[in-house]
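Only a single protein chain was left out; the remaining protein chains are all shown in position.
Going in written order, the chains are labelled A, B and C, and every chain counts its residues from 1.
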Amino acid sequence: MSKSDGSIPLNKNIKEPVFLDNKPKDGCGIVGVISKESVAYDIRYSLRVLQHRGQESAGIAVFNKGIKCCKGMGLVYEAISKEQMNELEGNVGIGHVRYSTAGSSTFENSQPVVVKTDVGEIALAHNGEIVNADALRKGLQKKGWAFATTTDSEIIIRLLANEISTTGDVIKAIKSLMGKLVGSYSLVVLIEDRLVAVRDSFAFKPLCIGKFKNGYMVSSESVVFDTLGGTFMRDLKPGEIVELMGDSIRSTMTSSPKNHAHCMFEWVYFARPDSVIEGRLVYDVRREIGKTLAKEHPVDADVVIPVPDSGRAHALGYYEGSGIPYGEGLMKNRYIERTFIMPQQEDREMSVVLKLNPIQPVVDGKRVVLADDSIVRGTTMRKIVQLLRNAGAKEVHVRIGSPPIRAPCYFGIDMKTRDQFAATDRTVEQIAELITADTLGYISLEGLIKAIGRPSKDLCLGCLTGEYPIRIPGEKVRFQKQIDVF
Amino acid sequence: MSKSDGSIPLNKNIKEPVFLDNKPKDGCGIVGVISKESVAYDIRYSLRVLQHRGQESAGIAVFNKGIKCCKGMGLVYEAISKEQMNELEGNVGIGHVRYSTAGSSTFENSQPVVVKTDVGEIALAHNGEIVNADALRKGLQKKGWAFATTTDSEIIIRLLANEISTTGDVIKAIKSLMGKLVGSYSLVVLIEDRLVAVRDSFAFKPLCIGKFKNGYMVSSESVVFDTLGGTFMRDLKPGEIVELMGDSIRSTMTSSPKNHAHCMFEWVYFARPDSVIEGRLVYDVRREIGKTLAKEHPVDADVVIPVPDSGRAHALGYYEGSGIPYGEGLMKNRYIERTFIMPQQEDREMSVVLKLNPIQPVVDGKRVVLADDSIVRGTTMRKIVQLLRNAGAKEVHVRIGSPPIRAPCYFGIDMKTRDQFAATDRTVEQIAELITADTLGYISLEGLIKAIGRPSKDLCLGCLTGEYPIRIPGEKVRFQKQIDVF
Amino acid sequence: MSKSDGSIPLNKNIKEPVFLDNKPKDGCGIVGVISKESVAYDIRYSLRVLQHRGQESAGIAVFNKGIKCCKGMGLVYEAISKEQMNELEGNVGIGHVRYSTAGSSTFENSQPVVVKTDVGEIALAHNGEIVNADALRKGLQKKGWAFATTTDSEIIIRLLANEISTTGDVIKAIKSLMGKLVGSYSLVVLIEDRLVAVRDSFAFKPLCIGKFKNGYMVSSESVVFDTLGGTFMRDLKPGEIVELMGDSIRSTMTSSPKNHAHCMFEWVYFARPDSVIEGRLVYDVRREIGKTLAKEHPVDADVVIPVPDSGRAHALGYYEGSGIPYGEGLMKNRYIERTFIMPQQEDREMSVVLKLNPIQPVVDGKRVVLADDSIVRGTTMRKIVQLLRNAGAKEVHVRIGSPPIRAPCYFGIDMKTRDQFAATDRTVEQIAELITADTLGYISLEGLIKAIGRPSKDLCLGCLTGEYPIRIPGEKVRFQKQIDVF
Partner (left out) sequence: MSKSDGSIPLNKNIKEPVFLDNKPKDGCGIVGVISKESVAYDIRYSLRVLQHRGQESAGIAVFNKGIKCCKGMGLVYEAISKEQMNELEGNVGIGHVRYSTAGSSTFENSQPVVVKTDVGEIALAHNGEIVNADALRKGLQKKGWAFATTTDSEIIIRLLANEISTTGDVIKAIKSLMGKLVGSYSLVVLIEDRLVAVRDSFAFKPLCIGKFKNGYMVSSESVVFDTLGGTFMRDLKPGEIVELMGDSIRSTMTSSPKNHAHCMFEWVYFARPDSVIEGRLVYDVRREIGKTLAKEHPVDADVVIPVPDSGRAHALGYYEGSGIPYGEGLMKNRYIERTFIMPQQEDREMSVVLKLNPIQPVVDGKRVVLADDSIVRGTTMRKIVQLLRNAGAKEVHVRIGSPPIRAPCYFGIDMKTRDQFAATDRTVEQIAELITADTLGYISLEGLIKAIGRPSKDLCLGCLTGEYPIRIPGEKVRFQKQIDVF
């Protein structure tokens, strides 16, 4: 990364994006637990609760004399066997689930990553995306470092290990590390038997602390505490480092920009409805979005239906806001979650109809409001609209819980190029035409911000506005002040 | 089976029932396709659409010179690989998915079954349960027959093969076979390249015909036609034999009792909401059930919520019938569909909370109506009610879309003994107490029958009334006339 | 099977023979054990000792209340897991290993086969080939029987079950069964907890009894007794039925032709050198063959070397008989036993050189005698001769422990058509030319018979003479008297 022009070299290896189901793909759920009892099953259950954040691979690392780590491909129950669970004895540990993109998923990318260092073993689980990863890697390689993978997480843990060796102090080391990393990162780290959680200074990705049994937990989402019988305490603050100990937690703050950058998509789509993020229950936000859509884009209609399951809360909000009756007009096949056999393109086309089927009487002869969270490419939505028309829907009015996505995400969502967004070079009317809807209404940016209930300056809206909280070469920056972040 | 007392020896090997998720377990989905093109992928997709009817194993058999059959354990995508699909070339074929009970699932029980006979190869897929299977097996064994398995389907196909050899005529053979089988059976059979569908004379299990591409399909549920682009024609009639040919179908009727015995549970729980059974869309029936519950068991409440996903249509009906706002108060973890690692009992307990989590603002401080399709043991419902209370629900009023289950099913549902039904020896009030509900309302038998919209005399209500359409030793028979069925 | 001419219809489904390694392929090893202790591990170890008789699949069935059977593909250690072994508790049981032909190996063909009958469960393991299998199957199919597989063993067990039901007596039933089966068969059968061994009246395939721990064993080869600490008692007699009980054995003789038909290939190649068959140690026979070759085909040479491992005993015999020094001039790669990846024909060619490599100083500049047991197609031998020449052998004199193979085997060896034998339409000189040997000497028929030490009239020499002990349509019969066997 050259200081002279402040630019960050873009990753040249970015592949053609894979929009499975045309939904944006986030990365990863993370968890850490310290207790007086064995924590492996607590971590396992936590990962199952966070499974919606990643289905590619799962891993658990616990400390007991040394760090023992088990990882595998697939869902948690596939990735880690009962036999392996029995080997994961320890009172402190971390876990990770990783999202699935077709093809690029490999064992080497699975987490937690573990290294052996001067001060013992370190394990790390990471949610986010390091913008200057390539620059950091190249810089370190110039110093003669060799890397086993091309992942962010290897860079982070290797830098961290180096800082700890150099400083001899875990917290100082993490602070120094944070001074080097540019991008989004929520981390849980095990340094021998010490459990530390870290959130980047923009707080892109969620991370929260809970009281749990005889100890503490840290998790991507609060729903984990609800499910396992813990108590939500609070989100980590932007730039906060929290060490979790058996009987207390110790917080260290690093400098944070005045304005933060919580990813708006967590509330719109990624997080579970029953999680609370930055003080706002996700379900409430989505219902509020639906109500706002009812106000911003009213329509005379007979029924409001969701795209199951992603649009359900939005549809309920629209129903509540509009008074139009609620219905379920699309049946979802629960067993088409993961499809690996897709020999021909026709089969891929097939996947939508295998997954969703209209329930005729709900929509037949009706003016239908169809609610969903977002539109990326528009091809799935087009297919759904047509399914409804074939089932007799007289009109189909699509209502979308986020403004048009027009720009790539550099902070962890798998939307990397502009050329496949339905909204690139299209007006809303043209998108409506593309998806064959009678009308199409996106929530306004203001409406979305209000529904989220956080000040605009504390949200990352880069994919909607094209203005990013961190300077990205070739892109606009959100506030002039932040040019100097690097 | 002794003629003297008309009794049928009960299966002594019946195992302790496994009520995974406390839901009754049906068996199997079946499909058959004849076309001018290759049918293997059509069958595969059909089975994926029918996947909710069985997740234990899946199999496909096609004819091309001989019959080629591929089977495997697990979901369709796991059971049959792409390589195997490539070997399944043929213009006519059948498929089967089988339900999963923990433990007893083995490869040998998977279907279709295939035999080599005098007249060529025969493949068969079966949905149902043969009541006199043991008697038939013993009778045949007395004649020196040996069986490879203890399954119904082996008895059926062996008898069928014998009848075809003896009569030299497929339809005559099937008629003769039907004269011997007592119980429920929807069958699709491949005799070399001839595709025949059969429904027992009581018509317990669904089976319907559709026009498809350049040919015909037969399927357990009509949703298959919708999904694959076919056209629903009609249900098979009770006792009907239909041969599907490339350009026509040929129907043969066998004698059928005046009254039929469609399993009421297909509408209440088993079938997909978007299927039409005996002229009634399942979704409509469930919504009607909800409306009826609103009338039969009204209550002052703030919100109606379903147990997802089984109670959703019932809840929507209740909302429509009562005017009480609809909400989604329970979040379902989509990835806990299949859990194999359950080392301790606590873990089993854990499975409910991993699967369902309340969405607090929907229920907090609210009087909640909770709708579901049925209660078997009551333990899961108790746990759900408690989840809601812990989330702040002021009152929980449970509304159930079927009358209390009080008697075993002998016709294909995995509920074999009385001792574990919540409703055995309990009044509704006592059940309410068991599940810790403020009030509990089951739909009345009359209400259910009306919602289904079929005459009571044409439904099997055995598990609700303890009176069965076919005489079962030790059980009451529905109508005196039918004593002589055997 | 037409009565008019006594002919047996030939199997039309016979596939192109697969001569992996150009060695004839026998089928199967079988074992049965009854004891006062658990027998599963005894059977497992026995099968491992008999592993050379079959590597395609392995299975074990034991009786304990009912019959429990575990089978799988591959070597014994791959086919049956430790978990499965734990389920195989019982004091009496049988086992089977099956040979491997590339491609045609499937789970459905694995043994033991198990059926449920009027008199309980029956399990059967079979070594041999039923000549009239097709005729029997067709006859039974005409009577309306349906078969799940195309295997001999299904026919045998189904007929046996039928006979037991009919006669109500196990021994009578087996006698009756033997009256129907034409061909070679050594059987071990479990009828509930009764263990019975059967050898066909020609005694084609080996089968012997041993005393073992607190009970008895029956096995394809005597080496099993040596290894497991049992004591060899005797071979089963031709046409003998032996029931093994905890404290005694009971023999029943059926009529047997005056002359028997022990397969000469057991001594020449199939059986382990350390087994005793019909009173003759296999190693001794092979060494005697080598000595005879030294007499019949002497040559001036510097060293005698075997094709490892099949020709080692023959080579040692030649060395002892000739006085020419013994050496090991070919190194065998122990890890090329099983090769599945052979994408191209060149790779198949590759397999010989990967498997065998010359040891130069043993052969360089030397006149080499190369000994092996047999030549089928000659392609492997040609390659080996060339390996030796490339390593500097001045002369290569091939000596073969069996006369030229000129005719198919109908009794269990995988050599079904004449057109690929090197000796079909070739003189010995022409075969020598084919394999590029300086001289080629086959043992004479008389020499072989003498080395085996059994009267010619008691051996099956069909593949050498084209005259078979049982009439095969289109083939010559050994003695006129035996025309009437059928």
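The definition used in the following text is that a contact is a pair of C-beta atoms (placed from the backbone, for glycine too) under 8 Å apart; a residue touches a chain by one contact, two chains touch by 3 or more.
Since the structure is predicted, the reported quantities are computational estimates derived from the model, not experimental observations.
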Checklist line | Chains shown that the absent chain touches, full complex | finding: A, C
Item checked: Contact residue for the chain not shown (choose from A:Arg53, A:Lys68, A:Arg98 or A:Arg158) -> A:Arg158
Next item on the list: Have a look at C:Asn214, C:Ser255 or C:Asn333 and name the one touching the chain we're not showing.
Entry: C:Asn333
Check: Looking at C:Glu192, C:Asp226, C:Asp438 or C:Glu475, which residue reaches the missing chain?
Finding: C:Asp226
Checklist line | Hidden partner chain, touching residue among C:Val39, C:Val62 or C:Leu75 | finding: C:Leu75
Notebook entry, point to check: Which chain A residues touch the hidden chain?
Noted result: 113-118, 122, 137-138, 141-150, 157-158, 161-166
Item checked: Interface with the unshown chain - residue positions in chain C -> 41, 45, 48-49, 51-52, 55, 75-77, 81-82, 85, 223, 226-227, 272-274, 281, 283-284, 309, 312-313, 316, 319-320, 325-328, 331, 333-341, 343, 347, 350, 353-354, 357-362
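In the analysis below, only the chains that are shown with their structure count from here on.
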Notebook entry, point to check: Where the centre of all protein Cα atoms falls, which chain's Cα centre is nearest to that point?
Noted result: B
Next item on the list: Name the chain whose C-alpha centroid is farthest from the C-alpha centroid of chain C.
Entry: A
Checklist line | chain A and chain C, separation of their C-alpha mean positions in angstrom | finding: 63
Next item on the list: Return the distance between the CA-based centres of chain B and chain C, expressed in whole Å.
Entry: 50
Note to self: Give the residues of chain C touching no fewer than two other chains, as numbers and ranges.
What the structure shows: none
